Every structure is written in structure tokens, then in C-alpha cells.
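A protein chain is absent from this complex, but the other protein chains hold their places.
Here is chain A:
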Amino acid sequence: MDKHVFRPSLPPPALEVGVLGWLRGNLFSSVGNTLLTLLAGYLLWLIVPPLLDWTLLQADFSGSQRSDCSGEGACWVFVRERFTQFMYGFYPAELRWRVNLTVWLAVIGAAPLFMPLMPRKPIYGLGFLLAYPLLAFWLLHGGFFSLVTVETSQWGGLMLTVVIAAVGIAGALPLGILLALGRRSDLPAIRVLCVTFIEFWRGVPLITVLFMSSVMLPLFLPEGMNLDKLLRALVMVIFFEAAYVAEVVRGGLQAIPKGQYEAAAAMGLGYWRSMGLVILPQALKLVIPGIVNTFIALFKDTSLVIIIGLFDFLNSIKRATNDPAWLGMSTEGYVFAALVYWLFCFAMSRYSLRLERQLDTGHKH
């Protein structure tokens, strides 16, 4: 008997594979979808070419002054000329290595924390968290151990934005966790204190708090006692964001089943150890998206210091647009600002996704 030979399977219909198939499946699968695709295509055609034209094709990149720009497209010469001011503010040019060194130290110092095989990671991490801020303050501000003082009024640009955001995050996270624990405490005095603090700071807009710190506070202080403007802003940012972090963390604490608390107690753990070893590690893991959300908001909120005359990244750009030599360059400046803010916030959100994947050990769905 002849062996039956199956006929080779036919290739799928040309309309179902390749580019055509993908187009048909995703863009033109129905009348409604086809219409939407055409509409979206039309909008893209309207927006993208002029945008490309303005930002790249017609734009001017070289030169050193306003007259080097044709005016047809964006004048990136402005951003290039003032780039160092946008980054460092008025930090003296010959001392800028100190800012750069601070950044590099942060990168190099934090790198071991990302190595999976690094031994004694928690101890190193804690040491880094305690030592680095002191080192950074010494490098940026100076004033002792033979470094010249650079007053905070000379700080500015992206550097100031990052300082406010970093100090805000580093201060708000521990304070927020403590507040969240305090709010769920059995001790009435602590609970009332924490609830009052949280509700007060959540109830006022950051901009009014900053404004008060700058306009009202000096009137109440004794003559000649001038608290540093940046310090005032930092304290306000920490308090404000700590209240938000506290509520996010409280959400995590409430999501932990009661059994976990009881199990910790049954193991004979006291309050701090049961929180530190059992409850918080689980709770914080749950609320990473919420915490990162708060920090991204904080990063963008730093631009509110414009109201008290601190020259952060955005305000440095605004200041540069007031130079008569560059009047009318605000669009270029703000587009550049948007790009940089987006880069930072996007990086933060990517990092939080990575962290979630890494720590996601028990609750995978």
C-alpha cells in the first residue's frame, strides 16, 4: 500500500500575515477602526511635519547670539549658550567640579547597591545613606575643611532642582513611614499628633506653604535672624511630602492581613521588630507605585519654588529669557525644560517598575 502523503499545508492567506496582515488585524479590522485610523493618521500628518520642521529641520543650532538664528524654526543657540546656567545656576564656574563630583559620588556610591552579589548590602546601604548627605553638603556648600563657602543663594538650575527633590525624598520617606505607623498606633497622644500633622499638611497647597515660609515667617523671627531661604523651602517640602507618603504607606499597612500581625506577635516579636521584619517589608512592597507617584509629583512640584525667588531649573530658564539679548526665546526654553523634566520622571517610573518586578515574590497573578 502506498504510503499516504499529506499535502503540504498551504501558506496562510497573504492578507493574514506580514505587514498587510498586521495592518488588517490592528488598524482596519472594522469600519469604526478604519475611520479612527484614518483620523489619527490625518492628525499626525497635521502635527508631526510642522513640529519636526520647527524643532529640527528649520532650527538653528550653531552660533552665539540672537542674530545667528533665522527665526524660521527653533533657536537652540539660546539653550546652548545658557546651558551651564540652566545646569548650575550661579554656582561659580571654577567650583563647578564640586557639583560634578557630588553627582559622580552618588552614582559610584550607589552602584554596589545594584549588584546582586554584593555582600553586606544593608550595612553598606545604611552607611551610604548616612555618610553621603554629609559629604554632599560639604562639597556643595563648603565652608569647612578648606573648601570655600558657596552660599545657597548661588545655587541654581537643575542642580537646585535635584537637591530639593533628593532632600525631599530622603527626608519625606522615613518621616512618612513613622507618621503612618504613628497614625495606627495604640497610644492616643501619638495618634492624635500624627493625624493632626498629616491632615494639616495635606490640607494646604504647597505653594501657600512656601509662600508663608518666605513672606510671613521672617516677620516673626527676631531681627537679624535670617533662616536660609533654601532651608525653609526644604523643610516645607519634606513636611508636605511626608504627609502624602504617610497616607500611601498607611494604605499598604491596611492591606496586610491581620494574621501577619498576629503571627509576628506569636513569634514573640516586639512592636518595632514585628513592624521592621514582618509588616513593613510587605507593606512597602505593595505601595511602591504609590510612593513613586508621590516622588514624581514632588520632583515636578520643586518648580513651585519660583514663588519664593529660588532659581531652580525652570526659573533659571525664565530668568535667561529676561535678558534683553534673548527676549522672546521662552518657547525654546520651556520645550527644553519639558524634555528634561520628562527624562527625569520617566527614569523614575522605569526604576520603580524594575523594583516592583525584583521584589515581586509572593503576589504574582
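In this text, a contact is a pair of C-beta atoms (placed from the backbone, for glycine too) under 8 Å apart; a residue touches a chain by one contact, two chains touch by 3 or more; residues count from 1.
The rule is short, and it goes like this: contacts and distances are computed from a predicted model.
Only one chain is not pictured, and the protein name UniProt records for it, out of "4Fe-4S ferredoxin-type domain-containing protein", "Arsenosugar biosynthesis-associated peroxidase-like protein", "General L-amino acid transport system substrate-binding protein" or "NADH-quinone oxidoreductase subunit N", is "General L-amino acid transport system substrate-binding protein". Of the listed residues A:Val150, A:Ala320 or A:Met348, the one in contact with the hidden chain in the full complex is A:Ala320. Contact with the omitted chain, checked across A:Trp76, A:Phe240, A:Phe311 or A:Phe336, is made by A:Phe311.
The set of chain A residues touching the chain not shown comprises 71, 81-82, 85, 89-90, 93, 153, 211, 214-216, 218-221, 223-224, 226, 306-309, 311, 315, 318-325, 327-328, 330.
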